[in-house]
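Heads up, one of the protein chains got dropped from this complex, but the rest are sitting where they should.
Chain lettering (A, B and C) follows the sequence in which the chains are written, and residue indices restart at 1 in each chain.
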Amino acid sequence: MKSNNYITGLFWDDTELIKAIKEIQDKGIAIFDVRTPFPVHGLDDVLKLKRSRLPRLGFVAGAIGGILAFWFQSWVFTTSWPLNFGGKPFFSVPSFIPVTFEMTVLFAAISLVVGFLIKSGLGPGAENIIFDERTTDDAFLIVVKITDNSQSDNIFEVLTSVGASEVKHVEPTKTDTHA
Amino acid sequence: MKKYWKSIEEYEDGVKDDHAHLPNKIQASEALKASRRDFLKYFGFSVASAAVLASCERPVKKAIPLLIQPEEIRPGIASYYASTFYVGSEAVPILVKVRDGRPIKIEGNESSVMTRGGTSAQVQASLLGLYDESRPKNPSFNKEEITWDKANADVKEALDNLPADKTMVLLTATVISPSQKALIQKLKTKYPNLKQVTLDPYSYSGLREAYSDIVGEAIIPTFRFDKAELIVSFGADFLGTWLLPTVFTHQYVQNRKLDNGQKKLSKHIHFEGFMSLTGSNADERFVIKPSEEGKYVLSLYNEVAKSQGLPTLDKGGFESAVKEVAQQLLNAKSASLVVSGSNDKNVQLLVAGINTMLGAHGSTIDLNQDINLYQGNDSALEQLLQSCKQGSVGALICLESNPAYNMPDAGSFKEAIEKVGLTVNITAQNDETSSLCKYVLPASHFLESWGDAEAVSGMLSLTQPVIRPIYNTRDVNQILLNLLGEDISSYDYLHQHWQKNIIPQSTDSNPFISAWKVTLSAGLLSVTMDKKPKSILNTNLSSAASKVSSDKNTDGLELIAYQSVPVGDGKMANNPWLQELPDPVSRVCWDNYFSVSPTLADEKGWKQGDVISISNIELPVFVQPGNHHQVISVALGYGRTMEGPKPEVIGKDVKPLFVSKGTGVKYHTAIADIKNTGRTYELATTQSHHSMEGRAIVRETSLSEYLKDPASGNEMHAEIEKLHTSLYDKHEYKGHHWAMFIDLNSCTGCNACVVACNVENNVPVVGRNEVRRSHEMHWLRIDRYYTQAPNDPSSLRVVRQPVMCQHCDNAPCENVCPVAATTHSSEGINQMAYNRCIGTRYCNNNCPYKVRRFNWYDYNGADSIPYNRKDPAGMSTDLKRLVLNPDVTVRAKGVIEKCSFCIQRIQEKKLDAKTAGEPLRDGAIQTACQQGCPAKAITFGDMNDEKSVVSKMMKDPRRYHLLEELHTLPSVAYLTKVRNIEEKLNAEPEHKTHS
Amino acid sequence: MHNASIKEFTKDFIFPKKGTTVFTIALVIGFLMTVVGYFVGGIDGHRFWANILLNGFLIIGLSLGAGFFVAVHLIAESGWQTSVQRIGEAMASRIWLGALMIIPIILGVHSLYHWSHTEELDALLKMKEPYLNLPFFVIRMLVYLGGWIFLLSKIRQVSLMSDTNPDIKLFYRLRTYSAIFVVFFAITSSTASWDWLMSIDAHWFSTLYGWYTFSGLFVNSIAVIIIFLVVLQKIGYMQHVNNEHMHDLGKYLFGFSIFWAYLWISQYLLIWYANIPEETTYFVTRIKGFETLFYVNLIICFVAPFFALMSRGNKRKSDWLLYVSIVVFMGHWIDTYLAIMPGAVGAEHAHIGLFEIGMTVMYVSVFAWLVFKEIAKAKLVPENHPFYKESFDYENIK
Partner (left out) sequence: MYISPLREPLVTGAKSYKQVTDDILNPMEGKPGKFWYAGITLALIALGLGGFAMYITVWEGIGSWNLNKTVGWGWDITNFVWWVGIGHAGTFISAILLLFRQKWRTSINRSAEAMTIIAVMCAGLFPIIHMGRPALAFFVLPYPNTRELWVNFNSPLFWDVIAITTYLTVSVLFWYMGLIPDIATVRDRMKKGIGKKIYGLLSFGWTGSARHWSRHESMSLILAGLAAPLVLSVHTIVSMDFATSVIPGWHTTIFPPYFVAGAVFSGFAMVLTLMIITRKALNLQNYITVGHVESMNKVIIATGSIVGIAYITEFFMAWYSGSVYEQYAFVNRAFGPYWWAYWIMMTCNVITPQLFWFKKIRRNLAATFVISIFINIGMWFERFVIIVTSLHRDFLPSSWVMYAPSWVEVSIFIGTFGLFFTLFFLFIRFFPVIAVAEIKTVLKSSGEKFIKKGDRDEK
């Protein structure tokens, strides 16, 4: 059974943070998460985060939206009930373009946001662990998950040594599934 | 078409034949092929008609359904009854369309040789008078309602007991009914001291007196504009209001059409002081002061006489001005016709003299056929006033004459009538006279009456009721019969009278079947006349000439009174359809006004809407190009104070300005007293810009150019046609493809079509204030433009163009409707689904012709919001709603509406053809505007039918489409206007050409 | 990056001997094709002059688009563009070449422009005569060319001055000239396209035409800048240009291809929708007899770059960008062809033959040759540009 304990190290500067992360990683300690008040430049490289697949989701959803919209308009105008509007052809492609475009964007945008929220475990009422409330203000936090309690002292030390101004042991009450 | 099942049973049994419940007629094998939509229509018809019948206004006394349905009544299917329109001015044979017991439309009677089915705006609108709630509903005595029995008994008793030294006067409108004349004769026999005096709302006394001098009888001969190659009119508005305008329009356009290879046009020269409808149609127009009119006539007489070597009369003073006219008259000889609208006997004598010299009498003027209208005599009226004032009149019975308004000197009449002991007003309207009379005997509307008419001698027509009297009224014959004490119904009386006196004279009566029934059904009868032929007796015109030449010329401003085309003599002044009908010249409605020329307006510093006062009558100024610069014109027929649901007085009665003693009524006068009031008044106009701005909207040419090249003036059409490119193919119209042609040469602008359209299509009346806000709802309008060379008012010309939805095959309006409320039918009709319309008005913005109309308010109560109805004209009362055409949806607030090509008529005739199993005959479908047009300027048909008239017209080089360069492909086409003049009209219109 | 390595990466370009050979051969081939095409194809005056116009406009468009690219980035104080600025400058400074190529159309006005036949003008062209007449046409052309040559040469001159003089004032002066050029070009790009292209169909008009033409020549210039860049890289220069720069150029090509398509569809949709003959005639003449090209044009100017450059990865691959750029260049050649030929030559006589291809090969070789020569004249990066350093230190968001 894995424990759900964490050790957090607090920093006050993003440059120091990056430096500390590198040092921690050099020491072979896996960083569970980093909490920052803003997207720190270069952090994903250091943490070797994979590039998000959201763009692909957006493309697919957009394509579906566009194709659906174009198909629907064509179906209505040529099959369901072909009506003569001002002598325009039933299959009046130029007229379908604006709506096709808008639907493409709409589908892509909604799917992106929904995909982002689901993937990140965010949403109305989502309750994720907040290790330190200052991380949304001006503090930077390195979170290390303790898989083996024997490691905790070492981690404590390492965090302090790389310049963390506060190092804490956190036992969250809820399972942290989406960190 | 997909079939939908509407119940489980149906689903299980398969979709049933939808037509099982239909009348047998529809169940014919043809009908089995009908679609579900047709079923819904039939079903809708029967439900709707049931509802209509159930809600009929009549008190239900015998609530027993018809066990055996009368053969001629079929719910949802209209019947037509022949009748005659006559309310004191012109008489027009009509057919009345009755749907489910309600008269809902008046059409012209096509069997009439005089009109060939033509109508006028007034004829069309007269229908509404039937549903007028302000009509007197019961007989009354001193404004207390009494029964007919009592009224009859009392009046009869009073008449019987009238002292012998007192005369009794029957003051009638002109009676053209033979049966009524006979009754009056009987009355005269019964009461020897009864005197009949005729009062016309507009006097033609001078004309009759002139002919009285010439032929010995005070007749008005018939004028044959169809036989005239040259028409010279001195102020006679024969296309608008003079005598028989509907008949004359029909005659006039016979020589103005260029179809069927006709290469000749009659020529029309017009002299007048203000811009009249007829003047605006003239080829040449001379603007003269009314006081000079007689001298112009005299000058013309002299010129004609001089050229023919006949003795001339006193100098008129305008000989040189009319020299050319005289020359043209001499060229045309007996094919010319000179008419005058003057009420001056002397002028009419001179006109008759010219006609005599030219040989027009007997050619374009038929002395042996009289026009029986306007039998009034001005001096008789003056005598009547005198004798009333002297107290020698003991009883005055007004019969549809409304002297309190119609008397030339209505003010004196109101004093005079106080001296009369017994006063009776027999009237169908709650008119001004009723309040002055002791007894009011309510007459029925002519659509509720039995009667007959002989407007032109020998041409008889019948009037028959098409609905039971709505109120407790009786027709005039019945009232007279009652007064005579004869116990006979007016129907029986009429029948007997005709059987005895008229049918035997008939030239075409068939002895084998009941001639009466045939006549009644046809509504018309011609009889031979056994009068002896009339001829010119007296040709001495010197006294007339000396009187005319001695008339003083006035230097100052002159005022002309005229009858406007919509309102006329004011008889139907409380008819909202007519009040909202824009004047064909000024395009102003809901008011009369002082029209002044732009020159005069500039000189006086007046702007349109400035209220000025002439002899204490205050009216706004309207700037009217084409008026003489020293002439102010004003319409009669306004300022009626009759009571009604809307007691508002519309305009001012200007008759008091024209009171003259001893010389008969003159409709022009010198202006003595004119003041600015400093106030302004906004006139309700439907057109505020009067120039075509160099655009090829109305295309015209001259006859000489036309003869050289029939496409002259229309060169643009071929060029544009050549350049028509499109980025997509045209839709195919496999069945019908409807088209409408409007011959601009035939259209005189009389506006009959506009009212016909309003009546047919339930077009709401919105009232003066809404018209001011450009909210008028007319589906069809007649645009009027002036063209004029710069700084040359004499070159002013008027062109007109009826514009309705053009039913474009590439309609810009249809493209943009977001909800598909307006689409193109498979027969080329631009159709509106009112139910679907959400009212974005996008279509209207996009319509280059601006023919779409938006329901700005709840004009007729079709809205579901309570208390928001905007019906200033009172058109949506329960009674007036009965006039609505059940085949046409009443539109709710917030939807767009427009001309539908009378889709209901198209569908009806298609269905008729289908049930008869015959192909649809070309011409079977007539749109309302087409049918109402007295000039037959509108043609409707199927351009896919190669033999149809419109298909032939498609090849006419005069054909063009409005704004055709936009490639909207309208289904409405126009034929160029060709004027009978020499000059070249198209000095390269400002348009572009492509290589 | 250290200064030393930047120096290495940005070493000056020396025009290689091999280049002379390559361009000479290309020129000769082009010339031969042109001559052979002329005689074999039976080229008439219309087609001859139409090709002069087509290639002249294409070449001057490249200079103008590149000039606009440089100028706009200068006034917008964009950093990254500094790395490729010299290519744009070199293209722009060869504006006189484009001018020389376009001026000959004055000799061919009667073959190109119906309105120049003053003796047989219809009413509409008569009405337009105050604008569409030969003297005014020539005057306008001289004004455009003079203005462009002056301003673009000035930009190049000041930029070159900055190589030796680090004064920031030079940058401000450069910015001023750029601003003047942008304003001048904003107006003249429209009027020039009306004069030279739109007036071929003298009856036709479209308010969008100028902007549409501008968008085409601009995206075409970006494609050509990319081509020059990648070619230089392939022969060992311009190594300072990294993936981020490629990514930005790719985005440019992608974005402006979409922008071009946007203007194309805006013009087409509105004319198609209203379907008024005076407007539809333009597209009708361009579809009838040119069906394939009409749609191919759309595909290679829009669909191809759109899908080819949609993904982030593709925008960062210089080879891929090169191919796409070549396709885009061909697309805009077709676009210009479609703008000129249907009106000037007509569907019956216009087709793409040896003559057309040869002439373009010839023109393009001359242009490329001279641009390479021009690039060789100066440093490959403006080292004293105030955003020079910034240009190397940025990243695109992932």
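The criterion applied here is as follows: a contact is a pair of C-beta atoms (placed from the backbone, for glycine too) under 8 Å apart; a residue touches a chain by one contact, two chains touch by 3 or more.
The structure presented is a predicted model; accordingly, all values stated were derived computationally and were not measured.
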{"item": "Which displayed chains the hidden chain touches across the whole complex", "value": "A, B, C"}
{"item": "Which residue of C:Val36, C:Val231 or C:Ile258 touches the chain not shown here", "value": "C:Ile258"}
{"item": "Sole residue of B:Ile503, B:Val665, B:Val803 or B:Val950 that reaches the chain not shown, by the stated touch rule", "value": "B:Val803"}
{"item": "Full-complex contact with the absent chain, from B:Ala380, B:Ile697 or B:Leu879", "value": "B:Ile697"}
{"item": "For subunit B, the residues touching the chain missing from this view", "value": "4, 687-695, 697, 770, 773-776, 781, 783-785, 801, 803, 812, 815-820, 836-842, 844-846, 848-850, 853-858, 863, 865, 868, 870, 892-896, 962-963, 966, 968, 990-992"}
{"item": "Footprint left on subunit C by the chain that the document does not show", "value": "77, 79, 124, 127-128, 131, 168-169, 172, 183, 186-187, 190, 194, 203, 205-211, 251, 255, 258, 262-263, 266-267, 269-271, 273-274, 276, 278, 386-387, 389-390, 392-395, 397-398"}
{"item": "Missing-chain contacts mapped onto subunit A", "value": "14, 33-41, 43-44, 47, 49, 51-52, 54-55, 58, 62, 72-73, 76-77, 80-81, 83, 85-86, 88, 92, 95-96, 98-99, 101-103, 105-106, 108-110, 112-113, 115-117, 119-131, 133-138, 178-179"}
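Going forward, only the chains that are shown with their structure count from here on.
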{"item": "Chain located farthest away, centre of subunit A as origin (C-alpha)", "value": "B"}
{"item": "Distance from the mean Cα position of subunit B to that of subunit A, given in whole angstrom", "value": "79"}
{"item": "Chain centre separation in whole Å, for subunit C relative to subunit B (CA means)", "value": "70"}
{"item": "Touching two or more other chains - residues of subunit C", "value": "272-273, 275"}
{"item": "Residues of subunit A touching at least two other chains", "value": "87"}
{"item": "Contact footprint of subunit B on subunit C as seen in their complex", "value": "114, 122-125, 127, 203, 271-278, 280-281, 283-284, 287"}
{"item": "Subunit C-facing residues of subunit B, complex", "value": "720, 723-728, 810, 812, 815, 965-967, 988, 991-995"}
{"item": "Parts of subunit A lying in touch with subunit C, wherever the complex brings them together", "value": "44, 51-52, 55, 59, 87, 94-95, 97"}
